[in-house]
Structures are given as C-alpha cells and as structure tokens.
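Structure record follows, encoded as structure tokens.
Shown here: the complex without one of its protein chains, the others still in place.
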Amino acid sequence: MRVRIPFSLSALAAGLLSAGYASASDPVELTMYYPVSVGGALTDVIDQLVNEFESEHPDIAVEAIYAGNYDDTRVRAMSAIEAGDTPQLSVLFSIDLYELIEQNAIVAFDDIIETDEEREWLDSFYPGLMENGQLDGKTYGIPFQRSTIVLFWNKDAFAAAGLDPETPPENWQEMAEMAATVREVSGGDQWGVMVPSTGYPYWMFQAFAFQNGHRLMSEDGTEVYFDDPAAIEALEYWVSLTAEHNAMPDGTIEWGTLRQNFIEQSTAMMWHTTGNLTAVRNEADFEFGVAMLPMNTQRGSPTGGGNFYIFDDTSEEEQRAAMTFIRWMTDPERAAAWSIKTGYMGVSPAAYETDALQSYVEEFAPAAVARDQLEHGTAELSTYQGGRVRRALDNAVQAALTGQLSPEEALTQAQREAEGVLRRYAR
Amino acid sequence: MTLTAHRKMQLYGTLLLLPAAILLTTFAYLPTITTVINSLFLPGFRGAPAEFVGVENYQVLFDDPTFWKVARNNLIYALGTIPTSIALALVMALFVNGKLRGRGFVRMAYFTPTILPMIAAANIWMFFYAPQIGLFNKLLGALGLSGINWLGDPSVALGSVIVMSVWKEAGFFMIFYLAALQGIPPELKEASDLEGTSRWSFFWRVTFPLLMPTTLFVLINALINAVRVVDHLFILTKGGPNNATNLLLYYVYENAFSFFDRTMAATITVVILLVLAVVATLKFTILDRRTHYQ
Partner (left out) sequence: MSLNTAHSPARNAAPYTPRSRYFAVPSLETIAAWLLALIWIFPLLYALWAAFHPPAYMVRFELFAPLTLDNFATAWAQAPFARYYLNTFALVTGVVFAQFVVCTLAAFAFARFPIPGKNVLFMLVLIQLFVFPEVLIVENYRIASELGLINTITGIGLPYVASAFGIFLLRQTFKTIPRELEDAARIEGCNWLEILWRVYVPLAKPTYLAYGLVSISHHWNNFLWPLVVTNSVESRPLTVGLGIFSAPETGVNWATVSAATLLSIAPLLIAFLLFQRQFVQSFLRAGIR
C-alpha cells in the first residue's frame, strides 16, 4: 500500500494517525530522504528500484523524499526529526556522521544486525568507502551513492595541442605543463584545466593534499591539520596552475557550471565527480577520456557521496525493515545496475564481479577508473562541527585562489578557526 | 449586571482583533522576544542544560571577523543598490511620463523584472555571469577584451550581485515616481515655460522637491529590501567566494541551518532587528511627518 496521509494535514496528526492504524497486517511504512535534486534520471532509477523492492516485499512500503543536494537533504531530514516526523532511514552525505551522532539521530548497524550472514554483509564493502561511516569501531553508514574525483580530459583538444590524446597527465608536473601547452597552442581560446572551487572546495583540496601525502583530519573527527607544510604546498600548487602556469582561469571556478564548460570545450581538462560520467558521455560531442587524478608523492582522491543511515527513535520492526531494504539495495547485482545507470561507484568488490558491470567496464573503460582509484582513496573531510570546519577550509581555498591571502596565511587562518570550533571536542 | 453599549462595542472590537492578535503574537512578537532571550544563553554541550551567559554571545560575534565582513558587505550592498535603483527609477519615470513613442512597451519593459521571483532572475543572470561561456564574457571576448570572473572574483562578485538587484528593483520604484509625477499640477510647468526656465533647473527646483515624499517612501522600501531579500545568493554565489557576497540574513540562514548554531543565528538576528528598528524609527518620524496621507 502506498497511500499516504496527505502532507497538508499536520505532521503531528499524521504521526498520530499512522501510529493508530499500525497493525500486524499493514505493511511497515518507511520514509527515506534521498539527496537528488528532484529530477533527472536518478529519481526514476530510485523510484524503479523502490517499486521493484516493494513488489518483492509486500510487507514493506518505502516512500522516497527527494530533497535536493546533500546540504539541502541534511537540513530537511534534520528538520523532519525536529518536527517529530523522524524518517526511518535516509541516504545522507557520508560526512554528516558526526553531526548525526551528536544529535543522537542515528543507530549503529552493529546494534541492529542479528545473524552472521548480516555481519558478513557489513564487511562486504570496499574499506575505502566504509571509512566515513565508522566511528569508535562501529558502523553507522552503509555506502550507496558514492563517488570520487576523477580527471576528465578532452582528447580532441589534446590532439589539437600536439599532445598524445590517449595519455592523460600522470603527475602534477605533467598536468601543469600539458594544461599550459593547451592554453598556449589554442592562442588563449581554451583553458588547460579547471578544478572547481565553489560548492565543495574542501573536497578538491583534500585530493591535492592527499596526493602530497597528507591527510587533513584525525580519525576521530576532533582535530584537523590544515596548516601542515604538505597542505600548504598542495594549495600552492593549485594556485600556481593559474598564477605561474597560466593554465586555469583566475578567481573561483563554479562547481555547477563546470560540466557545461567542459562540454563547450572551454577547458581541456576538468576535475569533477564520477557522478558526472553519464552526463558527460551523453552530452559531449568530442572524444573524451577519464583518468585517475595525477599524483605528486602518491595518488589520491577523497571519496564522496551518500551513505544509508538508520534513524533512532524508530521501532525495532521498522529498523529491521530498513535493514532489509538497505541490504536489498546494496546487493551486488543491484549495485552494479545502479553504477551503470548513474556513473556512481559499485560499492562492493562483488558488484564489479557481476557480469553486468564487467561487460560494461569492457565497453566503457572510464567506468572502472573510480574503482581503480579507490585503492588510493581517503575519507572525505569529516569532523565534529563539520559545517563550520569545512567552511573555514573552503574560505581559505577561495581566499588563496583569488589572491586575497597567500596559501600559507589562508591555511593558518583556517586552522585557527577550526581549532576554535573543535576546542570543546578534544578527547 | 448588564454591559453598557460602550462596553459591548469594546468587547466586540476586541473579538474582531483577536485572530490577528493571536497570529501576530505567534509569528512576530513571541519569536522576537525568544530570539533576544536565546541570544543571551549558550546551549549546553552534550546534554548539559543551557546556561545564561549575558552578552558573551555578542562579544563572540563582534570578535568574529566574518561577521564584520558580512555586515560590511550588507552596507556596501545597500549603498550600491539603493541610490542607483532610486535614481534609475526616477529617470525611467521621467522617460515614460513624457511623450514617447512606444511608451507602453517601454514601461512594460521597465516593470517586468519586478514580478519575477528573485530565484528565477538569479537563474537567468547566472548565465550572463558564468566565466568563459557566459554571455557577458562572450560579448567582452567579441570586443577583444579578456573576460571577468563576475561571481568568482571577490573584488567583483558583490558588484555583480548589486547590478542584478538594481535590475530587479528599479522598475518597482519607477511606478511610485510615475504616479507622483502625474500628480504634479501642469500649471507649474506652464508657468515656468512662460518664464523661460530650463528643463534642468525646473527639474531640480520644482519637480525633485515635490517628489521628496515619494523618494523617502521608496528609500524606506529599498532599505527594508536590502536586509530582507537574499534569495538570489542561494543561486548566484552562496555567499562566496570567501564570504565576499555574504549578507546578514543569509549568514543567519547558514548559521542556523548549515552549522546548526541557533545561538549565533539568534544573536545576528538581534543585530538585524536593531537595524530594522532604526529604519522603522526613520519611517515613523521623518516620513510620516512629511507625507500627508490621501
């Protein structure tokens, strides 16, 4: 049964009613917030999956609420909790872990699982994707809509600039040189590379820092290391792409319009989420390739994207039902189909061993890049007071890129700000 | 004991007021008071009860350079949008008040932005401002000039936001000037023509002073809008880069809903309320004394 009480009734009344009518024969109703910008192929894919699930499990009804991007969805889910209309499960930003724990909003999967089989399932994901979902030895987030940063390059543009169209840059040095070459040969018509610096600047910066062998935060989310020399060097390199190599435009680069820039060929390379893969494939009318990000001392990219969480303040029956749903959704076959349709990663090694994903990778090699890069992955920046800490780093990155502060000044300032915010959490 | 007729009237009137009074109390007075109270407390850490801290939150706020930056931005935003849109509104009104071919179209063109949602306007302007592929830089490129990163360069971004706001607002203010212009007796103009006064000096000596009440009225509205309307930031810049375009109300939103820091949000809200109190005083003293209600 998918009939829901109309939302125009107050949430309170809805809560009372649904509680009043709950009986053994009715299906368990699950509400799930989901970070999609209400639209696009994604909603269709998820609706389809949900329908399929419901026909296989008539005793469970799932309602997906599409609430916008990750930030919007977090706000919406938290607001629903505050209003006493707690969802049973949600896909939220993997880095929301600390905020959710601090608000006592979620439960650990370890506390819900009952059988060895379920324990096995919990261990079946890529460890790199689990990092953001674990704290103090417990697992709170199950990877689902997960991505990582990859390098997209325009093969036609490379050829036009006299570069080998099949060889993406291997390291920082090469990327800067190749980008500068494109810029020079095109007579200033085309930029060499664009790394977005709005939206999620801290995420991109994490990639640079990790490629320089540096991790920006502690395991327990109480400390950050923004002003380390390795971090400063990483930001200096990012700034130098504009300042020294004249290969990237001045000022910040807009996250939302960058794909359009790449499609319009106004840049030969871009760093962006794997979540863009399918869209670029559909829209580009030139040859393009996808590669791992270039390295300095090591390869690296943070993971990103959304995890499944199960919420506290829900009945045991609902939590079990939510478990059933999440297990169903992350099943290798389904994870494979999901990855093919969206470009997001298959979340378990088993997913990449399915026939479907194997033949897809064969036909469309870029699809495997994210998986291969996972070996060099690091957790996305996630701490207590994450909103403020990330904003401090975002501001530092933007200040450096726009020439307001030197990388060192900017990161020192961000470190000071973050330390102030995290003061109370030191263990 | 029976009620006198006067008492009855009083009771009846109070009853009529009741629905409005309840709603205003719930959504205006009560939240104002609780906002002020919240700004004086610090919520407990990890389950501890809230603690009264007096003005400490204000000290923290005033020590926060970001707050000053945002406040400064808001001031610049106000200074950038208000005089420009008022001046443009006046010019527009003078244009369409005159004898002008296609006056209907011109007036419609000026006024149309007013009825668009700010979000929609921002969407459209986003395409103008996008570097490399946006329209403005395409035009500059065609002229052989290098492009500007309209929203990504902190020294330009706030200006870009201001330009869009002026575009959105000027037409709205225009209609008030237009109405006022049409209320000016034509005899004044005829007399001055006879005296051979130039249009320029007629404008400054007669028209402009007569329009003063309208200007004040428009000014108050513009001041309120400079505080209240931050919708476009959600699309254009999200307050970036590095807070270069952040405005007070958007900063409140960020604190409350991105950082989950309701206390800081309340403290900034009190500052906004104080600003609005100044505007209100301005209106109730200067404006209401000078305008005569029709």
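A few points about this structure:
Chains: A and B, in written order; residue numbering restarts at 1 for each.
FYI, a residue touches a chain if its C-beta (ideal position, glycine included) is under 8 Å from a C-beta of that chain, and two chains touch if they have at least 3 such contacts.
Quantities reported herein were computed from a predicted structural model and do not represent experimental measurements.
Partner chains of the missing chain, restricted to those shown and counted over the full complex, are A, B.
When the whole complex is considered, the residue among A:208, A:255 or A:311 that touches the unshown chain is A:255. Of the options B:92, B:161 or B:244, the residue whose C-beta touches the omitted chain is B:92.
Note that of A:148, A:181, A:211 or A:276, the residue touching the chain absent from this view is A:276.
Set against the missing chain, the residues B:28, B:145, B:212 or B:286 yield one that touches it, B:28.
One chain is missing from the display, and on subunit B it is touched by residues 6, 9-10, 12-14, 16-17, 19-24, 26-32, 34-35, 38, 91-92, 94-102, 104-121, 123-128, 133-135, 138, 167, 170-172, 175-176, 178-182, 184, 186, 189, 193, 199, 214, 217, 221, 224, 227-228, 230-231, 234-235, 249, 252-253, 256-257, 262, 265-266, 269, 272-273, 276-277, 279-280, 284, 293-294.
On the side of subunit A, touch with the chain left out of the figure occurs at residues 6-13, 33, 35-40, 43, 65-70, 72, 76-77, 79-80, 82-85, 255-260, 264, 272-273, 275-276, 279, 283, 285.
Heads up, the rule we're going with is that only the chains that are shown with their structure count from here on.
Centre-to-centre spacing of subunit A and subunit B amounts to 37 Å, using the average Cα coordinate of each chain.
By the touch rule above, subunit A contacts subunit B in their complex via residues 71, 75, 78, 99, 102-103, 191, 197-198, 249-254, 257, 260-261, 264, 266-267, 385, 387-388, 391, 394-396, 398-399, 401-402, 404, 424. Touching subunit A in their complex are the following residues of subunit B: 45-46, 126, 130-133, 147, 149, 151-154, 237-238, 240-243, 254, 257-261.
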